[in-house]
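Only one protein chain is missing; all other protein chains are in place.
In this document, chain identifiers A, B and C correspond to the written order of the chains, with residue numbering beginning at 1 in each.
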Amino acid sequence: MTASTKTVEAAKAALRRQTIELPSWAFGNSGTRFKVFAQQGVPRDPYEKIADAAQVNLYTGVAPRVSLHIPWDLVDDFSDLARHAAGLGVSIGMINSNVFQDDDFMLGSLTHPDKRVRRKAIDHHKQCIDVMRATGSSHLKVWLADGLNYPGQDSIRGRQDRLAESLAEVYGALDEDQHMVLEYKFFEPAFYITDVPDWGTSLLHCLALGDRASVVLDTGHHAPGTNIEFIVAQLLRQGRLGAFDFNSRFYADDDLMVGAADPFQLFRIMHEIVQAGALDPASGVSFMLDQCHNIEPKIPGQIRSVMNVQEATTKALLVDADALLAAQQAGDVLGAHGVLMDAYDTDVRPLLATLREEMGLAADPMAAYAASGYADKIAAERVGGAQAGWGA
Amino acid sequence: MTASTKTVEAAKAALRRQTIELPSWAFGNSGTRFKVFAQQGVPRDPYEKIADAAQVNLYTGVAPRVSLHIPWDLVDDFSDLARHAAGLGVSIGMINSNVFQDDDFMLGSLTHPDKRVRRKAIDHHKQCIDVMRATGSSHLKVWLADGLNYPGQDSIRGRQDRLAESLAEVYGALDEDQHMVLEYKFFEPAFYITDVPDWGTSLLHCLALGDRASVVLDTGHHAPGTNIEFIVAQLLRQGRLGAFDFNSRFYADDDLMVGAADPFQLFRIMHEIVQAGALDPASGVSFMLDQCHNIEPKIPGQIRSVMNVQEATTKALLVDADALLAAQQAGDVLGAHGVLMDAYDTDVRPLLATLREEMGLAADPMAAYAASGYADKIAAERVGGAQAGWGA
Amino acid sequence: MTASTKTVEAAKAALRRQTIELPSWAFGNSGTRFKVFAQQGVPRDPYEKIADAAQVNLYTGVAPRVSLHIPWDLVDDFSDLARHAAGLGVSIGMINSNVFQDDDFMLGSLTHPDKRVRRKAIDHHKQCIDVMRATGSSHLKVWLADGLNYPGQDSIRGRQDRLAESLAEVYGALDEDQHMVLEYKFFEPAFYITDVPDWGTSLLHCLALGDRASVVLDTGHHAPGTNIEFIVAQLLRQGRLGAFDFNSRFYADDDLMVGAADPFQLFRIMHEIVQAGALDPASGVSFMLDQCHNIEPKIPGQIRSVMNVQEATTKALLVDADALLAAQQAGDVLGAHGVLMDAYDTDVRPLLATLREEMGLAADPMAAYAASGYADKIAAERVGGAQAGWGA
Partner (left out) sequence: MTASTKTVEAAKAALRRQTIELPSWAFGNSGTRFKVFAQQGVPRDPYEKIADAAQVNLYTGVAPRVSLHIPWDLVDDFSDLARHAAGLGVSIGMINSNVFQDDDFMLGSLTHPDKRVRRKAIDHHKQCIDVMRATGSSHLKVWLADGLNYPGQDSIRGRQDRLAESLAEVYGALDEDQHMVLEYKFFEPAFYITDVPDWGTSLLHCLALGDRASVVLDTGHHAPGTNIEFIVAQLLRQGRLGAFDFNSRFYADDDLMVGAADPFQLFRIMHEIVQAGALDPASGVSFMLDQCHNIEPKIPGQIRSVMNVQEATTKALLVDADALLAAQQAGDVLGAHGVLMDAYDTDVRPLLATLREEMGLAADPMAAYAASGYADKIAAERVGGAQAGWGA
């Protein structure tokens, strides 16, 4: 396929506007229940995490926001942290609550049978809203570990009722210009039932809450075989796709680099986005990474992931929409499939390299970062102190 | 566990009210894409199917309705068929449409890109509504094979829009006292995307249609690992669980006898039903079988399945709800789980045998049917003609 | 990535030697248990199937063999059929037995509890060996539908013992220069247990039989999430990978066109093949298609599939093996992964177009076939008679 100049230029324009948000916790240590392998140069505090995230933006040019996780990223002065970010060319993105690590939350948080525990979980979310105000963040991101390990352990329906009530109070505490996004997850850390296990449940709660609530789709949070692009299309049709948590998986919530396990799936997802006009920042869909670089270096892992999203997006932008529609309308199964594959099979790396150079960046962000010496620098400097991880 | 007399009597009372609807097509031949093995004595027409279904009711006492499938069960005079059923002690249940076997429907029906095909599919549903009027059936049951085999084949979102429009016309054609139930299915016969793949999609369409639309949950229509009792609880909470299609599966939509693959799951499902008060016929939840007896004899296969549903229901009725709630409120994980298991581990067959004798039935329906000679009779009589199957 | 001229020329040489075997049944009608949609111009007999297969070879140049399925492809004179094939530039490939459609085989064939049925199944395989002799085919391909639908239905272990005994007799009937390949399948048409469900079971039987028995890996015959390239590597390591049945799937054994669902997986599989030197015809690994073109035209479906295998193979041939090994040895996770992705991300269509032209073929086989008028010709000519399908 040779895309027309017009198509290529339109693609570049769209790519210039696309941004990808980075998670602060991707720069800290992470692992499995078996072991967290520490890496050299890992940040010791939120300031250093933001500094590392800024590196990703420096070399890709499209990653200008950093999500925070509370309490992992608690600091004394969030305005100062926001200034620190601004000084590095990035800003604070979504604020993620955490109600799964305090001992009180062993059997649930917003769904807990005990009102006292629910109160504590609700109050934590109000604290997160305060952080939003202090940092200028517009979105509260809620992912709950709530669920059950054993049949009978608690009332499935009772927990839904409590969840609805708790979420309503949190939502009510938001300012008029603040939003809530609610993530669903198939399983883990609960192993029998998760209280928000699927897009349907998340959407029902969002619909009950109001216009400023929408769904977070984490690409690793589905049952085997689930067609994710269908969910994307469905949520876009409802106007309730708030954000992606991009990563990839072969089995469960593996949290590998996006595009590493099934790049064709990522392309199909981005095709739905492009078709629906949701690549436009005005659409309100946020493209975020949520990954664990357990064995690979973290900054390059994030750079590579940003590039993978860009490549899938580019391919989606190159789909010949007119030819596709014509073949679809004609019932030409192989023809329509062929139009889509034609875009997917294209090597878009040269186009992106050119775009980067036009944006004043190095054509190859991985090589440019590697050449910068930053990895050695932080390994040398960040000695002593406690490395950041999921606990801090 | 020894249940109190009061609990046992309450359980019996509930069991006397529970009814289980049978599918006419379970009595015809069925199979896989590889082979349909014919069985002896299989019905040649809807009258004979209903006669066989009446046998199941005769020995279990709780299966008084038969679902029809149009056009498989087309007859010249549906009033006559309804009288035939009444004469055998049963009535006509839900009317199932079929828009997946006409050549025009190869690429879809209510979602097809071609308006002409959508019109044909809508008109078929109106024909089914006429059958409802002629038979006194109150429910139109819609399951669609619509979907895609290849990425790009058609617009995912466009198909949702067309589906919504088509369903609205069908729903609008219903009488005031008629209902629509919409089934979802994970996959098959479409292998890339199914247009109604999950409960969320079905529910969204039902919500858009109106109060008389609700969701059909087929226990075999989910991704691996999906927690079905959660969906049951969620749909009950929304007041939109219209009907079950009971069967069981190890892999895909295996359509084995309900309770044969995972009897504990069936119990957990019935536990949600009982807890929500949805066992009461007034709740509007219909308990139906939808199975394929590919290698086992069909009438005994249905009898056994009805008994399996009854056993799971009985166990659910024996759960000590007070003890369960107390343990749940106390956060006693093992205790609450233990209360549930205590009911599950109970052998409820003696209770059901007693109940049947109290109802004037044989204690053992399988043995009573086997002793009746009916199987030999139909094998001898039903010679010549074309055996019923999925095509007729 | 810009591959060196030397690499490109080596790739072309390997691609010229690679052959892909076609299944005769791909040209007949196929479908699901719900419906087989007939297509225009479908062959009525094995002669016409071979004629269609020869078209695929005509435009791709790499599909010179056709597998037969007995009894679907029974003819009076197999020598005549072989001559017919030769006249069209193709030859007879593997002979596939069929012991799943005779009424006697409802509860099993080589594993059946009744010795009489096992004898019948064994004798059918001997008939297939006769067909091999008559057609010059060197491989007997055995896929069994044997299995159970219900727990308790038969003895799992007893069936393994019977299977071993039956296979030994079939194997013993082979000539010295004939081979057996044994396919495994996760499920379908049996829904509780399949008697040869995984590569381990197939391999154990092959090891017991002798050197001329090896495993068939159908890419659609695994549990969700199974890593297929691992199995490829393992079977190659044991010297027992006999053949691929290529197709693709999203859910179960969907039998879609290979490369249509997960092209990256196909590339990883071919990477294992290339790394192990098994692309060489002397390795004894046969690359076959086994697909159902339920809704797309069959000849173009096969052409596209052959091209998809070629594209994946080409990418695998472009992997920089030295750079890969160096990164692997250094523990450079991102670097090693990057080397692999570098080849995958390459657009190899120009290379293949050039190769085809060098081979005297059209650069675009799909377009060349479409332009040939063959589809219209067979649609016009093949009127009357019974179209071939899975039954004939």
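By definition in this document, a residue touches a chain if its C-beta (ideal position, glycine included) is under 8 Å from a C-beta of that chain, and two chains touch if they have at least 3 such contacts.
Worth saying up front: this structure is predicted, and the values here are computed from it rather than measured.
Student: Considering all chains of the complex, which shown ones does the missing chain contact?
Tutor: Displayed chains contacted by the hidden chain, ordered by label: A, B, C.
Student: Could you tell me which of C:26, C:336, C:362 or C:378 touches the chain that is not displayed?
Tutor: Once the missing chain is taken into account, the touching residue is C:336.
Student: With respect to the chain omitted from the figure, which of A:136, A:189 or A:385 is a touching residue?
Tutor: The one listed residue touching the chain not shown is A:189.
Student: Which is it among C:187, C:246 or C:390 that touches the chain not included here?
Tutor: Final answer for the missing-chain contact: C:187.
Student: Looking at C:21, C:245, C:272 or C:290, which residue reaches the missing chain?
Tutor: C:272
Student: Taking the entire complex into account, which one of C:31, C:113 or C:284 touches the absent chain?
Tutor: Only one of C:31, C:113 or C:284 touches the chain omitted from view, namely C:113.
Student: So that we can see where the missing chain sits, which residues of chain B does it touch?
Tutor: 224-225, 227, 250-251, 260-264, 295-297, 300-301, 304, 311, 333-334, 337-338, 344-347, 349, 366
Student: Of the residues in chain C, which ones touch the absent chain?
Tutor: 107, 113-114, 149-158, 160-161, 186-187, 192-193, 197-201, 203-204, 222-227, 229-230, 233-234, 236-238, 264, 268, 272, 275-276, 324-325, 328-329, 331, 333-334, 336-341
Student: So which bits of chain A touch the chain we can't see?
Tutor: Contacting residues on chain A, toward the hidden partner: 30-35, 37-38, 100-101, 103, 106-107, 145, 149-151, 186-189, 191-192, 224, 249-252, 254, 256-257, 260-261, 294-296, 390.
Basically, only the chains that are shown with their structure count from here on.
Student: If every chain is a node and every touching pair an edge, decide which shape results: line, ring, star, complete or other.
Tutor: complete
Student: Quote the value, from 0 to 180 degrees and to the nearest 5, of the angle by which the CA atoms of chain B must be rotated to coincide with those of chain C.
Tutor: For the C-alpha superposition of chain B onto chain C, the angle is 180 degrees.
Student: On a C-alpha centroid basis, what's the spacing between chain A and chain B, in Å?
Tutor: A distance of 40 Å separates the two centres.
Student: Counting only residues that touch at least 2 other chains, which ones in chain C make the list?
Tutor: 224, 250-251, 260-261, 295-296
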